[in-house]
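Heads up, this is only part of the complex; the chains shown haven't been moved.
First chain written, first letter: the chains are A and B, and each begins at residue 1.
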Amino acid sequence: MEFLLLYTRQTQVCAVTNDNEDVQLSLVQLDNYGPWTVTPSPRRETDLQSLQAHLYADFADFVGREDGYAFFDRFDNIIGVTNGIDRRTHERFQEHVRNRYPVTASIGIGAAPTPVAALGRATEQLQDAGSAQDPNRTEILAADGTVAPGEGEVTIAHFDIVDVTGTYTDSEHAARTTLDVRRATLELAEYMQTEHDSIARFVGGDNIIAVCPHLSEDCFDEARDAVRERADIELQVGVGRGLTAHDAGYRAKLALEECRENGHRVHQITTQVATD
Amino acid sequence: MEFLLLYTRQTQVCAVTNDNEDVQLSLVQLDNYGPWTVTPSPRRETDLQSLQAHLYADFADFVGREDGYAFFDRFDNIIGVTNGIDRRTHERFQEHVRNRYPVTASIGIGAAPTPVAALGRATEQLQDAGSAQDPNRTEILAADGTVAPGEGEVTIAHFDIVDVTGTYTDSEHAARTTLDVRRATLELAEYMQTEHDSIARFVGGDNIIAVCPHLSEDCFDEARDAVRERADIELQVGVGRGLTAHDAGYRAKLALEECRENGHRVHQITTQVATD
């Protein structure tokens, strides 16, 4: 195990542990979806919203069944954190979509030391198979190697806004609250993607979940600083590690509860599983 | 009918028609949802994702049935454009949630000349009824007057990114594409909210839908300029008006198809219904 010292500020040190463990991400892409939504004429928007939400919920159920995580992302592109979920399960999801929906789905699966690299591999494999709007590119499953259960650990950071109900929901215009939550999400996602090769996404309410490499607590404090500076919003964050997104994320949720109760701004629950 | 001249830039004129017609927006708020998600211990994230997506899909189906529109917004707060949808239908949705989900929902309904003002009224009425995390504030339906069918017209603007498949989906890293779409969405939403009292939200893929007052085509061109300047992304937009969000939105979709085919950047399909 080696430590990469990124930089110090006062006494804080954001340390990235390069433990050579891979994380696995999946990119579900609806086949030729854009053209379908307007053929033969534009389809009713609320039916499309219903279709997309159901399909996303089904994917969340699929990966959740095996302790993965899901992000709705752009709905026609859905992201899964799928450590330990094999090729066959992804095929079953494709079969399920084909049998239950008027559209089909292609999937790229990538494994790499960081979430962004893993999603990059998933993306490239799909792109190599043809355009998302090529009618002949249908139900591709492109997987260049998968992370078996027990191999790689994953870090989940679960952020929310300090006292969102008092500060926003119960006092601000709903439209203002939403844009502020969105800006906090976007600035956090940009920061985590650029600085730490991490994927952060909005998951409802004022919650943002990031899947990350092995970072120290100080890295998350610096991410909070970045969001405060760019969006003037105060986040708190619980962090957990585990062999699956659910294991890591459950610890992150417990850690965030700790923040809510004790006023901490960053809390990490270390895993029982040794990482070196 | 009176015209408010906002400002001119070169030969463009963004004109807002103040036709004293109201638009109706609904704000669905899950009751005491945050605490529920961690009681007695944090619930599995994918189950929450599935719950939120299904509940949103059901709301989209509900308002879509009567030609409304729905935005997932923050999932625990969902927005509906509900011109002509009465109190009883909203009550039926609350009954449906109570009978089908482990949570309940409160709803505020507001009618006003602009979408932001309408959503503001919806918000205030909910806030007046108690905190979103007050366990005793349950299944409130706060409606200070509703827009009957045939009364107010609504404007829908349907934006997307010019050549998103070629420029992004088929060539960029999926994580990059998503953040760029999100930034375009956020800057557009901020601009439309601040400048035109409009609500713009992401609806999947590269699509952003705005519900607006009665604006001229030039206003949308200026909105495109704003997004190009702030986020360096080129949008195109179809605009429609009608007595319901679906009628207006369907025309907006047709107009956007016109943009895609003919290279226009703004296209408006005027309604057959007289507005004065």
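Keep this in mind: contacts are C-beta pairs under 8 Å (C-beta built on N, C-alpha and C of every residue); 3 or more make two chains touch, one makes a residue touch a chain.
Quick caveat: nothing in here was measured; it's all calculated off a predicted structure.
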Oligomeric copy total, full assembly; chains in place: 2:
4
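Following the convention adopted for this analysis, only the chains that are shown with their structure count from here on.
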For the sequence-identical pair chain A and chain B, determine the rotation angle of the Cα superposition and round it to the nearest 5 degrees.
180
Which bits of chain A are touching chain B when the two form their complex?
27, 29, 33-34, 38, 41-42, 44-50, 52-54, 56-57, 60-61, 63-64, 68-70, 72-77, 79, 116, 119-120, 122-123, 127, 131-133, 165, 169-175, 177-179, 181-183, 185-186, 189-190, 193, 199, 203-206, 209, 246, 249-250, 253-254, 257
